[in-house]
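Presented below is the structure to which this report refers.
Only one protein chain is missing; all other protein chains are in place.
Residue numbering begins at 1 within each chain, and the chains themselves are lettered A, B and C in the order written.
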Amino acid sequence: MVWKAWRIGDVIHYPGTQEVEKYVYTPGIHGLEFAKALKEGRILGMKCPGGIHVPPKTYCPDGSPGELVEVKGPWRIATFTIVYEDIYGNPLPEPQVLALIRPDDARRGGLIHIVKADPDTVYIGMEVKPRWKPPEQRTGHITDIEYFEPA
Amino acid sequence: MRTNIFVKDRVAVVGAGLTLFRRRLQETPRELAWEAARQALESAGLTFDDIDCIVTGTAPDAFDGLHFNGEYIADAGGFGKPTVRVYVGGGTGVFVPVAAWWHAASGLCDTVLAVAEEKMSPAHPHPQGVFAYIWDPILERPLGPNLIWIFAMEMRRYMYKCGAAKETIAKVSVKNKRNALDHPAAQAAANITVEDVLNSELLVWPVNRLDISPVSDGAAAVILARENEARRITDSPVWVEGIGFTLDNTHWYNRELAFPRYVNYAARMAYKMAGIERPWKEIDVAEPYDPFDYKELHHIEGLMLARPCEAPKLLEEGWFDRSGELPTSPSGGLLGVGNPIAAAGLMKVAEIFWQLRYEAGPRQVKKPVHYGVAQAWGDLMQAGTVIVLGN
Amino acid sequence: MSSRSGRPQPGWVNPPGHYLKRDEMYSLVGLVEYPPRAKYLFSAGQAQSRFLMGLKEGKILGTRCPRCGRVYVPPRMYCEYCHTHTLEWVELPGTGVIHTAVISYIGTFRERRKEPVIVGVIQLDAPGYTPGGYEFAGLFHRLCGVTPEDVMSGRAIGMRVKPRWRPPEERRGDINDIECFEPIEG
Partner (left out) sequence: MGATHPNIVVGTPITWVPLMRRVAIVGAGWAGFRPQVPELSFRELVFEAAQRAYEDAGVDPREDVDAFVSCQEDYWEGIAIADEFAPEPIGGALRPTYTVAGDGLQGLAQAYMMIKSGAFDIVAVESHAKPSDIVTLDGIYDLALDPHTIRPLRAANPLFTAGLDAVAYMSRTGASRVHLAMVAAANKRMGLHNPRASYAGRVTVDDILGAPYYIYPMTRYEVAPFADAAVVMVLASEEAARRLTDNPVWVEGVGWSTEVGTGAVEYHKWGHMPSLKAAGLMAYRAAGIDSPTGEVGFAEVEDRFSFMELLSLEELGLAGEGEAHKMLETGDFSPGGYLPVNQSGGSLSVGVPFEALGLWRALEAYLELREHADKYDVPRAIVASWRGPPTYTSAVAVLGAQ
């Protein structure tokens, strides 16, 4: 900079957004089946060369089309974390436990979800089970599972 | 930029694929990209394992509503590969194979998947709203603009400078929508007349609804390979003879709008590399970018396929028809096939590939073809991207 | 066709995809609707800040490149052609000619407007440019006092205009401090 405005108050900061009213995300091909199954209280995975992948995503890591299968528990925590502060560093009223939860019959992936448990008791390999919303409240979203809780 | 005598490896296009272009598709952006890649691979007799590197392209993230949209679709050509997303707004579609070219020409990758995807339908209440954010946030956005304004202003200037009538310009829309009737992916194919265009809803004078390409979802993919690899894959590779790209300054209202110098500079770069000195004679088929009907004429002039202000006259003479001297947008272009922004540009490259392989079926142009050019435009009247292919 | 027998068909023949009608899309199970949060506070920086402050005072300011002499409106702190700092500020009379003009019947979200609005590019009177050249100093703004007939007939292009300022107490240091550009009488 070879010159500058005199004071910081002489430079302007102009408000703006990059928003629309809302985005509507279609669930995709496997995503639709996955959503329908959630409504029924079932969880689908995808059979790929090498094993079952959760959640189903229409194609496998090698590019081949995956085949839908139902996955069965037991579900275990593959890895977890505990969020204590939001991105700005404001402490949360209560820490939030998030985990990657993998059914035993899956080889790769799992569901990322909230675990309702005392943060100090959570460990890798801990068995958990999904806590479903009542059937009439389910909408086919990942939030049809309210959270996972210790089995 | 040096001419291509310094370039180590020739690079060829060996396969291309498309998804449907439609206003609302059920597939996620990631699935669309994968479907297009699969089409391209199958047509080339390849599998995902054969791909070394991936170049992806999507235009504004704000359409799909996904931050890091390039990352979202990154694994569409297989997991765990060198992947990069390149980006020049609307010019992205043609830029993706341009970037893929140097992936192969540098010797770092033998086969490169160039895939472009766009899903415009997620944005509500209308995808047009997203275009508000491409304007300068401080000096333009507060005026409450609609993107069509900038095109209308350019079109008006072009009409004024070149004495082109709205009736003439509408013929581009008629031609392209008719060409698209032969395209199975097409969204806006139709047999319409000039009157239909002039009588369609007036949006921003001089732009009516049928002067504009539609809102679309879709994806396209092409596969590029180094010479040795390309000859192994196919006996009719289509060579990348020249690449060109230019980005003009941001302040579009500080420039003459009647002539697209950004396209012209990019075209000169590509022709120089391809050793083409008289493009109006040497190019046999062209896919100029046509999100608006006047844009095709504008770009034909920028590509030096016609002299400045000469394109409207040649259009009247049928010069640009599929049976004409220099067929343009034989695919049906964005006006006919649809405009999933980045994917639309790549669709144009794919069309030149099929034309040069004589694989375009009912869309095949009547004359023999040796060289074809595809071009896209982007940003605030800024980006020109050009690729010259030869068989 | 030059194709060999057994060669796969070209990639355009059977394009995949599942088209949805509007209602179908909204009734899809698992459809996610999400209002985004993407707010910013853009630093206008040295050049644009001074320009906006100038608007507040009813002035159109530009910067001059010491090497090529171009005067930039809107101003930038650098010359994009010489890649050098532009230090000298110039006040322009604000007058100019219409480069192009159009009539908009729609708003940002494609909604129909009650009244059409005429917008265009104004080529400002500024030193440093060849008359009739490719580049010029200019602004994008609304036009008033220009009729749709002027726009359609082409009379508007080349018309001499000047800014119509908002009253000083309403100016905020914003591009809208200029209400519009209007023809110079006579």
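Quick notes on this structure:
By our rule, a contact is a pair of C-beta atoms (placed from the backbone, for glycine too) under 8 Å apart; a residue touches a chain by one contact, two chains touch by 3 or more.
Just so you know, these numbers come straight off a predicted model, no measurement behind them.
For the chain that does not appear, the touching partners among the shown chains are A, B, C.
Touch with the chain that is not drawn comes from one residue among C:47, C:73 or C:180, which is C:47. For subunit C, the residues touching the chain absent from view are 30, 32, 34, 36-48, 76-78, 80-83.
Listed for subunit A, the residues touching the missing chain in the whole complex are 1, 4-5, 8, 11, 13, 15-18, 23, 25, 27-28, 31, 35, 53-55, 57, 61, 78-89, 91-92, 95-96, 98-100, 108-114, 119, 124, 141-143. Listed here are the subunit B residues that touch the chain not shown: 1-2, 4-10, 28-30, 54, 59-62, 65-76, 79-90, 95, 99, 101-103, 105-108, 130-131, 133-134, 137, 243-250, 261-262, 265-266, 269, 273, 378-380, 382-383.
To be clear about the criterion, only the chains that are shown with their structure count from here on.
Note: the chain lying farthest from subunit A is C, by mean C-alpha position. Chain centres here are Cα averages; for subunit A and subunit C they lie 41 Å apart. Rounded to whole angstrom, the centroid-to-centroid distance between subunit A and subunit B, based on C-alpha atoms, equals 36 Å. Remark: subunit B and subunit C have CA centroids separated by 24 Å (rounded to whole angstrom). Among the residues of subunit C, those in touch with two or more other chains are 18, 20, 25, 28, 34, 36, 40, 42, 44, 48, 52. Residues of subunit B in contact with two or more other chains: 24-27, 38, 65, 121, 125, 129, 137-138.
Interface of subunit A with subunit B (complex): residues 12, 14, 16, 18, 20-29, 31-32, 57-59, 61-64. Within the complex formed with subunit C, the residues of subunit B that make contact are 15-27, 32, 35, 38-40, 42-45, 65, 121, 125-126, 128-129, 132, 137-140, 142-146, 148-149, 152-157, 159-160, 183-185, 202-207, 217-218, 221, 235-236, 249, 251-257, 259, 261, 350, 354, 357-361. Those residues of subunit B that touch subunit A in the complex are listed here as 24-28, 30-31, 34, 37-38, 47-49, 62, 65, 75, 77-80, 121-125, 129-130, 133, 137-138, 141.
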